[in-house]
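Apart from one protein chain that is not included, each protein chain of the complex appears where it belongs.
Chain IDs A and B follow the sequence of writing; residue 1 opens each chain.
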Amino acid sequence: MENPKLSAWQMFNLLFMYIIGTSFILLPGSLIADAKQYGWMIGVWSFVYGIALAGFWLYLSSRFPGLSIVQIAVQVLGKWAGGLVSLLYILFFIQIASWVTRNLSDFMHINLMPKTPLSVFNILILFVCAYAVIKGIESIAMVSEFLAPFVILVFWLSFGVMVQEWDWQNFRFPYTFRPIETFIHTRYALAFPYMEVVSFMMLFPFSTRRLKLSVFSGIAFSGILFSLSVFFTIGILGVERSSHLIYPIFIIFREMEFTNFAEHLESIFSVNTLLIVCIKLSILFYCAVLGICQLFQLKERAVVAFPLIWIISAYSLLFESIVDNVDWIQKYLFQYYLHYAVAFPALLIVCSWFRKKKPSQGREPSA
Amino acid sequence: MIRKTISREGSILVRKGTGKLIVDQITERLGISPDFVCHEIHIKPGSSVYCIFITTIVSSDVIDEILLKPIQEQSRHGEVSEDLIEWLRLLIPKAELMAFEDASEGIRNLLEGHCLLIPASSDRFLCYDVSQGQNRSISEPSTESSIRGPREGFVEDIARNVALIRKRLKSEHLVFEQMVIGTETRTKVYLCYVDNIASSQVVDEFRRRLKAIHTDSILESSYIEEWIQDTAITPFPQLTSTERPDSVVAKIIEGQVGVLTDGTPIVLIGPITFFQLFNSPEDYYQRADFATLSRWLRMFAFLLAIFTPALYIAVVSYHQELLPTSLLISLAAQREEVPFPVFFEAAIMTITFEILREAGLRMPRIAGQSISIVGALVLGEAAVEAGLVSAAMVIVTSLTAISNFVSPNYSFGIAQRIIQFAFMLLAGFLGLFGLMCGVFFLLIHLVSLRSFGVKYMSPIAPIAVSEWKDTLVRVPRYMMKRFPKKRTATK
């Protein structure tokens, strides 16, 4: 098996693409609906939370240098219990991957091609991602490195044009802000992009240098950009409209017109979305495949990747519609993610403390 | 001048010796060809020297003047020493002394255009290079013409190509390593690099791959390219080729490695990166600002070439809402009478264009003109007039074609055409979504490519800002004082 290496800059870009991924098409609408003109603040505190959580994972990872979460679990908890935890993580990655797939195909289905069946989008996009997975994380990292500046530039340039619709009155919506209640109510925003980052526990071992800096800055940067885009959405679309729309940012692009020729620029947004989501999906897919390979000691990623396409695409059809999906996100996502993002890593840390105390030289006897 | 051709039957055996035996073996193998010549020169009674060569690839003047004349003169004066081989070496100091193992050593030298002097009773022989190739003279390279810059191009003779490079690079670090590849053709291949600049890893990799070639024939450098490239499953060239000595020198002084092949004027250069495919040798002879702009123009043309037809198909047959209204109306008006769906219209037009191009490529110049008239008139005018294709489609096709011709590298142009067709297919079936999947696939493919261990998309991915001064832009020369960092192969 190859031994990939990720530079700090690549790790930063991967994280950026991963966090921005589906969240900036899906989240702004419900955030603004829940917190009105203060929606952007949720973006701020959730990325602070994301950084804290990442520090926690990094601590676990630094106790076992060179090992991914699947390997750590097997090493700490032994073959059977650890294997079970690893398997759960693998299922978790597959699950998120299928949600991401579904988000993308929903987006395409609603906005661009209403007659094409969802599974066509799913299968095609998963094939492309499977190819990326087989080529390895280094290739995915390099693509994200290549795309990130382009994506940011195009997005903000065209977004900037819409500032002509800016209206400060949008921030004077009659609404009293109660931070604690809002915080509890919008806990899904903590879960949705930031707790998913736990899958990077699979990738931390590949980092060559300045891992902490790249992870923290990656989360902070994407969190700031996300908050900014929510802020812009409020300023441009207004609280009233953006809380009623499913894809507010898409609508901003759709309604953009400057000069008579350059109008109807939603294609820019769709293209951006597609590329970013492709990266996010490839990362998740890679984590799932890598986890399986590590757990069952397989050498060839292709053997795992191709069957997984069918599993993910079938799993992604589980939700009936986007309303179902959004409902699940708002009600249960936080509790569900809590297991993987906090409970299991905490368990592993505690167990590793005990392990460390018993045999003085630590790691050799396990696994 | 006595020249006596002896056929096999006519040879008289004076004394049995190794030399005679070998000569017989050689004659047996090569004697059937009419250009095989074997003289027996009697030096003194009882001892003779065979002079063997293949008359079509040697200069007989040289043989007469340098080999035969001194031997005859000396032997006439009778000043012949006992040891024939030493005597011959004194007479012809430049000749190379070799020992027989069997006849094939001699045959190989013969076929390379050497003349063999074999004393009948010796187990060693003398070998003298008298080869004379039928070479064309150095002329301007026809495939890579430039407005400013030297007019010399490589020729088919490897020795002259080496001379052309040496003439431009008088460095002690310039190294040529010879290899002979091809069991039948025995083609000379030179590995050429500047040893204090080129990364030793890359040179080792070249050497290793060249040595690993097992083939019977190398007729052109493309044979070698196919053997030594990293992967064959890609449309992208992983080595670039040129017939301009100045551009070879420019490349090897940057640390790249050249592969010269005997018998072809095309020299392979590697490792290359994707963005170097947009460079033309002329960039370095033009002003820096202009060179930068023309590089950007080529990149833009590349994007146009691969995306224009696909985008047109996607937008016109799937996403009409993305078009500005006035454009939509004028396209709709043009397409009112066109009987084909957009995808087939595009396919017909592009395939017809490919046929035209293929036809024009092999035609003599004069017939080529009539082809272009037929193409322009029949396809451009008549098809639109008849309402078979829309004018917009003609514009799209020609824009694509012209953008494709911008590419400074011919094989890169071919890659563009392949991608263009793949994208058209994807856009035809799934619109913008299919197209973007194709783009992502292409990106993954590009970054996973390696050229001799060097990442294909560097210095953009992985990023190396310090190397940007000669990829995306060409900064003025005074800012390029330092040589670029050695490109090291990474696993």
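Convention: a contact is a pair of C-beta atoms (placed from the backbone, for glycine too) under 8 Å apart; a residue touches a chain by one contact, two chains touch by 3 or more.
What we mean here is this: contacts and distances are computed from a predicted model.
**Student:** From the names "Spore germination protein KC", "Biopolymer transport protein ExbD/TolR", "ABC transporter permease subunit" or "Oxidoreductase", which one matches the UniProt record for the unseen chain?
**Tutor:** Cross-referencing UniProt, the chain left out corresponds to "Spore germination protein KC".
**Student:** Would you mind spotting which of B:S81, B:N196 or B:T325 touches the chain that isn't drawn?
**Tutor:** Answer from the full complex: B:T325 touches the omitted chain.
**Student:** Using the definition of touch stated at the top, determine which of A:V48, A:I152, A:A220 or A:L245 touches the missing chain.
**Tutor:** A:L245
**Student:** For a quick check of understanding: of A:I110, A:A220 or A:L347, which residue touches the chain that isn't displayed?
**Tutor:** Counting the whole complex, the residue in contact with the absent chain is A:I110.
**Student:** Which listed residue (B:L293, B:I371, B:L425 or B:V473) would be found touching the missing chain in the intact complex?
**Tutor:** Result: among the candidates, B:L425 touches the missing chain.
**Student:** Of the residues in subunit A, which ones touch the absent chain?
**Tutor:** Contacting residues on subunit A, toward the hidden partner: 110-117, 120, 123-124, 127, 164-167, 169-170, 172, 237-238, 240-241, 244-245, 251, 254-255, 257, 260, 264, 302, 306.
**Student:** Residues on subunit B that touch the omitted chain in the whole complex?
**Tutor:** Contacting residues on subunit B, toward the hidden partner: 233, 316-318, 320-321, 325, 328-336, 338, 341-342, 425-426, 428-431, 434.
Basically, only the chains that are shown with their structure count from here on.
**Student:** Can you check how far apart subunit A and subunit B are, centre to centre, with Cα atoms defining each centre and the answer in Å?
**Tutor:** Computed value for the inter-centroid distance: 48 Å.
**Student:** Mind pulling up the subunit A residues that touch subunit B in the complex?
**Tutor:** Residues of subunit A touching subunit B: 2-3, 7, 9-10, 108, 112-113, 116, 120-121, 124-125, 128, 131-132, 135-136, 138-140, 142-143, 145-147, 260-264, 266-267, 270-271, 274-275, 278, 282.
**Student:** Where on subunit B does subunit A make contact in their complex?
**Tutor:** Contacts found on subunit B: 318-319, 321-324, 326, 430-434, 436-437, 439-441, 443-445, 447-448, 455, 457, 460-463, 491.
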